[in-house]
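Submitted below is the structure of interest, expressed as structure tokens.
The chains shown are only part of the set, and none of them has been moved.
In order of appearance the chains are A and B, and numbering begins at 1 in each one.
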């Protein structure tokens, strides 16, 4: 099955970011093997994608478990960030919100913790 | 029509919880008779499912009107709760987020107030 799940994060609070990563990890045993799970960050949520943040250990665990981190280029531009400012695993898309819409068109589930 | 509506709640604030219950009640006249409406609680939202909370009167009203309350077992485990700690009407599912994804696969609408 190729339809995955997108989790939407646009908040900066470490407790919220940790909780979204936990949600993503808890999803793994709930979906068929190979189902892609993405955490899409934009706006204030982009801080999750920066190295050395307060939840970087949880992020590393999620990435190691196969969760994909998707970062919004619009936000990066607004904050003066380049790919070099993000963890190397971050997948940059032109627009985070545009990506969320596209995924729903493709049949992915959408969860906004 | 069997496709229902899931309302997603993972916050603890009584004002937010009351507002989600109000949203669920306001939905009733908006959907075809018999359309199931669920409030799915996980994370900090699980407090809604505990008896005697600050919005327990609103909860009782929603349950009496036919709204289903769905509680996340992952969260219960993390907080050391069993079914005995929740209102008896709560329907426990293994994972709240997994349930939200499953419902969308089944064609249910998703609203995150």
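Quick notes on this one:
The rule is simple: a contact is a pair of C-beta atoms (placed from the backbone, for glycine too) under 8 Å apart; a residue touches a chain by one contact, two chains touch by 3 or more.
Given the structure is predicted, the values throughout are model-derived calculations rather than measurements.
Here 2 identical chains are displayed in place, and the whole complex they belong to in this file is assembled from 3 copies in total.
Simple rule for what comes next: only the chains that are shown with their structure count from here on.
For the pair chain A and chain B, the distance between C-alpha centroids works out to 25 Å. On the side of chain A, the complex with chain B involves touching residues 3, 5, 19, 23, 26-27, 29-31, 109-113.
Those residues of chain B that touch chain A in the complex are listed here as 8, 10, 42-43, 74, 94-95, 97-98, 100-102, 104-105, 110, 112.
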